[in-house]
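Removed: one protein chain of the complex. Kept in place: all other protein chains.
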Amino acid sequence: MSYARPLLEAYPRAAKVHPDALTATIDALSDCAQACAADADDDLSEPNLNEMVKCIRLCLDCAEVCATTVGVLSRQTEYDVNVTRPLLAACLATCAACGAECEHHAHSHEHCRICGEACRRAERACQDLLTSMH
Amino acid sequence: MSYARPLLEAYPRAAKVHPDALTATIDALSDCAQACAADADDDLSEPNLNEMVKCIRLCLDCAEVCATTVGVLSRQTEYDVNVTRPLLAACLATCAACGAECEHHAHSHEHCRICGEACRRAERACQDLLTSMH
Amino acid sequence: MSYARPLLEAYPRAAKVHPDALTATIDALSDCAQACAADADDDLSEPNLNEMVKCIRLCLDCAEVCATTVGVLSRQTEYDVNVTRPLLAACLATCAACGAECEHHAHSHEHCRICGEACRRAERACQDLLTSMH
Partner (left out) sequence: MSYARPLLEAYPRAAKVHPDALTATIDALSDCAQACAADADDDLSEPNLNEMVKCIRLCLDCAEVCATTVGVLSRQTEYDVNVTRPLLAACLATCAACGAECEHHAHSHEHCRICGEACRRAERACQDLLTSMH
């Protein structure tokens, strides 16, 4: 029930980016930002907290980077590929690092399995959008 | 396809807040944050830009307040109602102000109509969650 | 070396809020947002990590709420006291809760003592600004 697609279709000018890839990325990153915030908090309630420090740290980074990338991608006016592309690359790298760490804990913590899935979906979306920009 | 509900169910302890009201609010605010970022940008591309200034300003506020409230609501560990409740009240007030301004432009701009809907859904969700806290 | 004061003086219209109270609050909240992000991370590296969970959680909340309040306060155009006032109240409550928890650890962790100072300065600034709005 996201508004990304209908809002892009209501944009008064022509979008500079492929609408399918763009809205899929906005939705994936928006979901990933929330998942990472929640997973970092889940980790803080785990008995093996000392083993979850790297996961917490990367989830905090990933939540912030995804949320910021959603904001930048949601803006089409005066679109500047030299701003958007490196941010997408940074977001992809962060999702990949966080996803790998979450997967490392997926067997013992269901919340990390879910968050790893959110990160991998976000990583693929960033990759697809970057590819569509070439 | 948000992860708010499965992640709340995977939380290692008992949640302090009603799970239906909580996840509905997280999803509504997450969608509203993106809608407001996109609508502010849509406004920047409108020919009647000078009449859209108040809408842009409130959308920028609403996007930030909703995103921050998503983060705070996504954390259940060491939940403190004295932190969560006033933030929810501030978020409700911001969504109400932004929703009213968007509705004011709904007849001429489809993106404002959509964003107004996102704000009103977010406003109701904040109200329901606040009510469930009493 | 913040730009809050010179930028407020360069604002093209008349500001709706007392400039001294406003810029002091913007600076205090901007500093507090960074201090809370850093202190949460410092806590993650402490040997007594299990006792720092509440401090981490409140620092994450406080960092986000302060950063968002900086954004909203930095906007003067179409200023709406019904949006700004409840957010300031929420920010004050969050800084107070986080400051109290940081002070609880100040004797054992210098970073918590510093962060507690940042929170209390931010709390007083919010209070002064709220008072100046009446």
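Lettered A, B and C in written order, each chain numbered from 1.
In the analysis below, a residue touches a chain if its C-beta (ideal position, glycine included) is under 8 Å from a C-beta of that chain, and two chains touch if they have at least 3 such contacts.
Values in this document were obtained by computation on a predicted structure and should not be read as measured data.
K.L.:
Have a look at A:D31, A:E46, A:E64 or A:E123 and name the one touching the chain we're not showing.
P.N.:
A:E64
K.L.:
From the listed residues C:A21, C:C55 or C:V70, report the one that touches the chain absent from this view.
P.N.:
C:V70
K.L.:
I need the residue numbers on subunit A that touch the omitted chain, in ascending order.
P.N.:
Residue positions of subunit A that touch the missing chain: 53-54, 57-58, 60-61, 64-65, 67-68, 71-72, 75, 77-78, 80, 82-83, 86-87, 89-90, 93-94, 97.
K.L.:
Mind listing the subunit B residues that contact the chain we can't see here?
P.N.:
40-41, 44-45, 49-50, 53, 56-57, 60
K.L.:
Could you list which residues of subunit C touch the chain missing from the display?
P.N.:
Output for subunit C: 1-4, 6-8, 10-13, 26-27, 30-31, 33-35, 37-39, 41-42, 44-47, 63, 67, 70-71, 74-78, 109-111, 114-115, 117-118.
Definition applied: only the chains that are shown with their structure count from here on.
K.L.:
If you average the CA atoms of subunit B and of subunit C, how far apart do the two points sit, in angstrom?
P.N.:
That gives a centre separation of 21 Å.
K.L.:
Between subunit A and subunit C, what is the separation of their C-alpha centroids in Å?
P.N.:
Averaging C-alpha atoms per chain gives centres 27 Å apart.
K.L.:
In subunit C, which residues are in touch with two or more of the other chains?
P.N.:
53, 57, 60
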